[in-house]
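Structure in structure tokens, see below.
Missing here is one protein chain; the remaining ones are kept as they sit in the complex.
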Amino acid sequence: MLHFESDYMETCHPLILKKLEEINFEKNVGYGCDGYCDRAIAKIKKACGRDDIKVQFLVGGTQTNSTVIRAVLRPAFGVISADTGHIAVHEAGAVEASGHKVLTIKGHNGKISGADVASYMENFKADSNWEHEVRPGMVYISHPTEYGTLYTNDELVDLYAVCRKYKLPLFVDGARLGYGLAAGEITLPFLTDHCDVFYIGGTKVGAMFGEAVVFTDERLAEDFFTIKKMSGGLLAKGWLLGVQFDVLFTDDNYLKISKNAIDTAMAIKKGLTEKGMTSYMDSPTNQQFFLVTNEEEKRISEFTGYGFMEKPDKDHSVIRFCTSWATRMEDVNELLSHF
Amino acid sequence: MLHFESDYMETCHPLILKKLEEINFEKNVGYGCDGYCDRAIAKIKKACGRDDIKVQFLVGGTQTNSTVIRAVLRPAFGVISADTGHIAVHEAGAVEASGHKVLTIKGHNGKISGADVASYMENFKADSNWEHEVRPGMVYISHPTEYGTLYTNDELVDLYAVCRKYKLPLFVDGARLGYGLAAGEITLPFLTDHCDVFYIGGTKVGAMFGEAVVFTDERLAEDFFTIKKMSGGLLAKGWLLGVQFDVLFTDDNYLKISKNAIDTAMAIKKGLTEKGMTSYMDSPTNQQFFLVTNEEEKRISEFTGYGFMEKPDKDHSVIRFCTSWATRMEDVNELLSHF
Amino acid sequence: MLHFESDYMETCHPLILKKLEEINFEKNVGYGCDGYCDRAIAKIKKACGRDDIKVQFLVGGTQTNSTVIRAVLRPAFGVISADTGHIAVHEAGAVEASGHKVLTIKGHNGKISGADVASYMENFKADSNWEHEVRPGMVYISHPTEYGTLYTNDELVDLYAVCRKYKLPLFVDGARLGYGLAAGEITLPFLTDHCDVFYIGGTKVGAMFGEAVVFTDERLAEDFFTIKKMSGGLLAKGWLLGVQFDVLFTDDNYLKISKNAIDTAMAIKKGLTEKGMTSYMDSPTNQQFFLVTNEEEKRISEFTGYGFMEKPDKDHSVIRFCTSWATRMEDVNELLSHF
Partner (left out) sequence: MLHFESDYMETCHPLILKKLEEINFEKNVGYGCDGYCDRAIAKIKKACGRDDIKVQFLVGGTQTNSTVIRAVLRPAFGVISADTGHIAVHEAGAVEASGHKVLTIKGHNGKISGADVASYMENFKADSNWEHEVRPGMVYISHPTEYGTLYTNDELVDLYAVCRKYKLPLFVDGARLGYGLAAGEITLPFLTDHCDVFYIGGTKVGAMFGEAVVFTDERLAEDFFTIKKMSGGLLAKGWLLGVQFDVLFTDDNYLKISKNAIDTAMAIKKGLTEKGMTSYMDSPTNQQFFLVTNEEEKRISEFTGYGFMEKPDKDHSVIRFCTSWATRMEDVNELLSHF
């Protein structure tokens, strides 16, 4: 059986386990006040090209999204998101559980544009009942998106300009950021300069777990440590996060290992397209989507795992093949051989 | 200047003020434990044709919606609503503030059908990621809807059957219930038998304020008194609510005074349509919607107040003329004379 | 049967009902945007001696407390209160329901001092685990307190100085403010200058319902209208609040009618003490507390209503006799005649 279900099927990059073994009996203070966290933060700052940023570690993606959003928003404010955004669909209402509404905009292949946000804001301002409605208080995007697509530099510049015009902090969910950096135009320093807070995904990009939140506007980081504790996101053995990001941000590992996911995903995309499969979304990253009939899906399920996305009609499904830093090209070749 | 902005522009039915004057210095115990509340509840039970229901009073509509919803839903459950539902649009995120997501379905003239809910539930169950998504935990409709439309008996029977099939309590927002009863097919006993909880709107139908929540499934009323207190919805001088609903449910007043709103609204509908105005929605109740150009709107604003609904394009607006139990036909005639 | 259960047993001052009758069919816009609210606000500003304050109306006390507190506090911050504070005991967890902890300090006859708060803050700062604890974010007091006691000018000056030192907004619950103004040293202008937000209680002081929140630091009032809506505290027919406070703040009515409560309460205090009853708390306001044996309580319950406070031991209870703007001296005399 092959496995292309998701990008978090293997434990972690071997260098991380190696390091953990080395320091296993070393005594560290808890909650991220250790030297590994300090070193990881220094390296992240360097990779982002900015020293005035604040970095905080959390354990997982949903936790990170809801904790950042509750830290940023005032009561009665909501967060603007594409209707396909992870926070809008697959987080079991974590944002609402913190008291805030997700305000959805129809996305374009998972993305929203500056024009979308401007239009939303102008409609809001033109509505004479606006004081009875949830106030838009920030904008959430994911990069790569849930459909594997990427923002270009120009798109991000444009979106961020609109956000600043309307005083909406821009938050970028980077659960798969490595794969975006490896496949797209936007670099880490460029991202740092064009949003207010983002996170560098570890769980899906080589770590066992862990996400590094980068506040480029440090006012948004106020009291974040305590808010993280309150949200159940403060890891007791914080050095585990420090060690992992320290390894990932040493020798450009984060980018290097991400590249494998892109190479294998592109092989799948090319291979399956050549074999006549219908691509559902032109994704440049590690998630590849195909439209299949029920019969095809049944056959495919016999030799490989894959992700289910949606059923556009009763006869078809959209399925996803997902690669990661750990995917082997030989498994890709075996996958292709079945078509 | 004429006033057709809303159905809550006058203070209250004169019989209510008269009664309040009579009892002004009478000493009553607080929080709804007085005799007026008891009498009002007995009359409401009679009007609903059921003795096994639980009645609780609150002060306003948004408060009632969010308090009922938080009382009914478990954590991680959401409430299904039409995308035009009041809770989805005009309550400033009150439901989300209590930790729950509003799950929207595209409405048809403000309504949702049994088929809509069944389809939502089947999609939910078919989604292999459902455990990562907000669980649908109840259904919210308004009757009349925000667009003045009404459910038929058959539609309600159908919707309630689907709700029961999927174990979703059905909650009916009756902020304007009197106008629905006066204009439509559904009667109070029929409604009582075809939903799990609803409220009888007072604020918009003759009272100064006040909504009477009827739990037809009494299990949903458990601890409701304390939840109401926690939600800031427990009125200290509870007899004010008792007195008002006592008056409204004496001599069939609630229905009788509602009829005036329908008569005056129909006169507006007929009159304006005959004069060539474009009706935007075929509403049988006290809210009448028209599509106007920007120039028309400007002219109208010079002689009457009205409600703004939306701008379908930059050259047009949808505006609303609203009547109430207190609207005088002479004001309607004056309104029509301007067209 | 006599009634001294609470100070909200009568409907309202007759001038209010008279005014409501006069304007019953007048058409007003909703949500507090009417002229009565404007006039009431202007009069309140004048009575407070300050033009730079923001005034907002709500319906009831618990609603006001929880709405103000959620508007002021950031996530993970709590509100400091006496352990006997209304928010700590009798609001069914309304503050917690908005996500915030009530941090209690042992009160002295219902009050807390500047020294208490300073001590709390110093302990907090000295605790090396403070980042894992709820951050104190504001201070709540009531004036009069739940035990009828009052702050002196000096006590308030001292407490407010400590609050400012530690950057803790000071919020004064004035559910019974009229009775405090009528009996004590603190005047409305003095209060305005020595806290950041307070409210002027209407429900217990002559109104049918209604509380006027005064933000002396207007930054705390940001978005308050929408937060009020979200919290279910925005009254549709807002002019009802405007009319009531307009009447109460005309011709010094608020203070004048409060005086009756003090006069009648002092008669009870003097009369019962002379007759050998044991006063439980030296209260200068409209709540008078007595320690009674179970036998005495039984006998008392046969001729009058009263409030139950607590049972200090199995043989005794603390009971409360409460007067109001509407209490008649003849009822007091009848009460005394029973002892």
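Should a chain be cited, it is by its letter among A, B and C, assigned in written order, with residues numbered from 1 in that chain.
Keep this in mind: a contact is a pair of C-beta atoms (placed from the backbone, for glycine too) under 8 Å apart; a residue touches a chain by one contact, two chains touch by 3 or more.
Source: prediction; values computed, not measured.
Peer 1: Touching the left-out chain: which of B:166, B:225, B:308 or B:339?
Peer 2: Touches the omitted chain: B:225.
Peer 1: Which residue from A:230, A:261, A:319 or A:332 sits in contact with the chain not drawn here?
Peer 2: A:230
Peer 1: Applying the definition given at the start, please give the residues of subunit B touching the unseen chain.
Peer 2: 70-71, 74-77, 98-99, 131-135, 222-223, 225-227, 229-230, 234
Peer 1: Could you pull out which residues of subunit C are in touch with the chain that's been left out?
Peer 2: So the residues of subunit C touching the missing chain come out as 75-76, 78, 89-93, 96-102, 123, 126-129, 131-134, 308, 310-311.
Peer 1: Which positions on subunit A touch the chain that was left off?
Peer 2: Counting over the whole complex, subunit A touches the hidden chain at residues 3, 5-6, 8-12, 14, 17, 20-21, 23-30, 59-64, 66-67, 91-94, 97-98, 203-204, 208-209, 226-227, 229-237, 239-240, 305, 326.
Throughout what follows, only the chains that are shown with their structure count from here on.
Peer 1: Compute per-chain Cα centres, compare each with the mean of all protein Cα atoms, and return the closest chain.
Peer 2: That would be B.
Peer 1: Subunit A to subunit C: how many Å between their CA centres?
Peer 2: One centre to the other, that is 49 Å.
Peer 1: Between subunit B and subunit C, tell me the centre distance in angstrom, where each centre is the average of that chain's C-alpha atoms.
Peer 2: It comes to 33 Å between the two C-alpha centres.
Peer 1: Which residues of subunit B are in contact with two or more other chains?
Peer 2: Residues 91-93, 97-98.
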